[in-house]
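Working notes, beginning with the structure itself.
Just one protein chain is left out here, and the rest sit where they should.
A and B are the chain letters, set down in written order, and residue numbers restart from 1 in every chain.
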Amino acid sequence: MTQLGNAFAIAAMLGATALAASPGAARADGLKAEVAHEWTSGSEAAAAQVIADAFTARGGEWIDTATAGFEAGHAAAINRILGGNPPTVKMFPAGPMTKELIAAGLMSDIDGLVEAEGLKDKIPPVILDSVSAKGSVYAAPLSINVHWLIWSAPVLAQIGLDEPPATWDAFFDALDKVKAAGLVPIAWGGQSWQENKVFNGVMLGVMGVEGYDSVYVDFDAEAVRSPEFREAAEIYAKMRGYVDPGAPGRLWNDATAMVLEGKAAAQYSGDWVKGEMLLQGREPGSDFFCEPMPGAPALVIQGDTFAFPKKDGADWNAAQQLFAVVVEDPQVQLDFSRLKGSIPARSDVDVSSLDACVQKGKALIAGGDAAPAPLLVMSPSAAGQFQDLISEFFNDPAMSTDDFVESFAEIVEENA
Amino acid sequence: MTLFKTDGARARWSMPLLALGPSWAIVLFCYLGTVILTFRISLTSSGMIPNGDYVGLAQYRKLLGSSRWETSFGNMLTFGAFFLAGALLVGTALAVALDRGVRGEAVFRTIFLYPQALSFIVTGLVWQWLMNPALGIQAAVQGWGWTGFSFDWPYDRGMAIYAVVLAGVWQASGVVMVLMLAGLRGIDRDIWRAARVDGISTWRTYAFLVLPQLGGMLATSVVLLSVGVIKVYDLVVALTGGGPGTASDVPAKFIMDYLFGRQNIALASAASIALLVTVLAVFVPFHYAAALRRRAREGAR
Partner (left out) sequence: MTRSALLQRIALYAFLLTAAAIFGLPLYVMVATSLKSMPELRETGIFALPRALDPSAWRMAWTGACTGLTCGGISPGFWNSVKIVVPSVGLTVLAGALNGYAMTFWKPPLSGLLLGLMVLGAFLPHQIFLYPLVQWLSAIGIYQTLPAIIVIHCIFGIPLMTLLFRGYYSGLPRQLFLAAQIDGAGFWRIFLCIMLPLAAPVTVVAVILQSTAIWNDFLLGLVFAGRENLPMTVQLNNIVNTVTGERDYTVDMAATVLTALVPLAIFLLSGRWFVRGITAGAVKG
């Protein structure tokens, strides 16, 4: 066993001791962990509290460092890691984002835990591989986020539909009726990362998993120049006509509020939208629907993980290993996902007690039929280039589909 | 080469040099050091952490080929021109008006100056609100019956950068006003008597006799405002987020995005150097001209 494996064993032991001791005593000599994250919306914070409670119950002490906004949060955390004064734990989206930190030897692995829990067989490879390097695992996957097209059931009822449209023709047909009824068809989140998600969803709907992967995983420029990709671009561009003038710059939760209040028919984004709906007491099936994009055989996925920057100090790694144990606890993953709206990262967690969307989502991604979100498979720099272009295309009606396709193909070639 | 020609000179300058020591340290270590480091990184293929993989001018080629950088840079020029002109115009107009001997000058002055106390984040947020089509001025005016009225600049790609200009002018005009007012108060009052004797109108006196004397204050205002132009970031983030799309993006936001979110510090460094070169291109001739003028003046004395 490696040295870190030993540390894991010590941490697990400490955890066990703390469980046995009274909660008060456990807290007194708790393993302090400063946890940096960006979960600041209502449902996100409530879900984070689940981990905090479980960590505290096992003798840890959660010191909260929440920053609103990924940009600011990552800027602070990365500078702190490079500056040698990192937080104990940092939440990162799964993907190659931490690759360089790992290569520079700045992150702790959790191999001991991975082996003890047999995680290699229990976490989808696309997620686990994205946080692994040279056979070691450097982050504890917590949850999988899938992307949904959320429909407001009352708004659909208003236009005479009792279930969401399943084809692109029906989709635009329904949106036309919503518009005619004086409501906003799409609750549009007007930031580039949100617009990017919508395009990726459309692409999956039109091109299927194979076509999607040939663009984002294989970087095949021919796939971009295909008629299918072009169709996806045209559908995406057509959506310009179905958003309200207040869309630019709108935050995702402001868009969700429009669906909640029955002012808008649909929003496409991550399952945190569903989390917010659940938090407001809405039920899937009766109050809202969660659907893949029309024609999509699967869902775009991404993941949330916790990574562990290295630092000297006896308790430091012990606290990290204990934290990883808590994160990989099936019950914690289940309770977290219940509130956040996500799917537990461990496939062996029984999700039958979670909402209908989770059941549906798990079925849609189970056959490996999942399309990875760009950040899961490419560098943030490459993902950013796509994001700029996709957002600009939506917001600039003067950009022709030809220009868009060609620019897209160039980015693909540049990063291939 | 020795700096000091005599022992006497050494004694004379030891204390002043000691006093300036920390500033020399800041300038050499932090400023020049950072610039050199940044330049070196801009020649590499570094991602999140600087690496030693030199790729020549590849990052600069990438930068110049990037349409987002082009937009950002163009926006900085647009913002710079309109922000400078707007703030100088509004500030000077306010100063002239206050110089006419008005009641409640102190109250007016405070009202025009208070925006300077707010952070750009606050300014951006408030103006985003005022220009929000559903919430702000547009909705209110339409509610009063003018249904054709439109004022939604941050949401309109053609106008988004002007929304930033508007908020910037609102925030910065007060300082220009104070500077110009101070300048006006420092002018010899006889000029007015002379103008009146010659029958020159108030307006013409200001335009042709008084304001031309305020060149110094104008230069100070321009320097103060230009520093803000290069650095404009918070205001854009809070007001438009650089959008719609990348319509109101600025270089500082481009750099910030690539530095952290996108983990491409090489490209961010290239952008920083490009920005620095731009500043130098404007600053050095300006500084040189000022030095020449000063020397000419001192020579004439």
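We take it that a contact is a pair of C-beta atoms (placed from the backbone, for glycine too) under 8 Å apart; a residue touches a chain by one contact, two chains touch by 3 or more.
In this text the structure is predicted, and so the values were computed from the model without any measurement.
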| item | value |
| --- | --- |
| Residue among B:Y54, B:W146, B:F208 or B:F283 that touches the chain left out of view | B:F283 |
| Full-complex contact with the absent chain, from A:S41, A:S108, A:S143 or A:S342 | A:S41 |
| Omitted-chain contact residue, chosen from A:T98, A:T256, A:Q302 or A:S407 | A:T256 |
| Missing-partner contacts on subunit A, residue numbers | 34, 37, 39-43, 45, 48-49, 52, 62-69, 72, 75-76, 79-80, 82-85, 251, 253-254, 256-257, 260-261, 276, 279-280 |
| Missing-chain contacts mapped onto subunit B | 3-4, 12-13, 15-17, 19-20, 22-24, 26-27, 29-35, 37-38, 50, 90, 93-94, 97-98, 100, 102, 106, 108-123, 125-127, 129-130, 135-136, 139-140, 143, 170, 174, 178-179, 181-183, 185-186, 202, 214-220, 223, 226-227, 230-231, 233-234, 251-252, 255-256, 259, 265, 268-269, 272, 275-276, 279-280, 283, 287 |
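As a working rule, only the chains that are shown with their structure count from here on.
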| item | value |
| --- | --- |
| Separation of mean Cα positions, subunit B and subunit A [Å, integer] | 39 |
| Parts of subunit B lying in touch with subunit A, wherever the complex brings them together | 47-49, 67-68, 128, 132-134, 152, 154-155, 157, 160, 240-241, 243-247, 256-264, 267 |
| Partner subunit B, residues of subunit A touching it in the complex | 70-71, 74-75, 78, 82, 97, 100-101, 104, 190-192, 244-249, 379-381, 383-384, 388, 391-396, 407 |
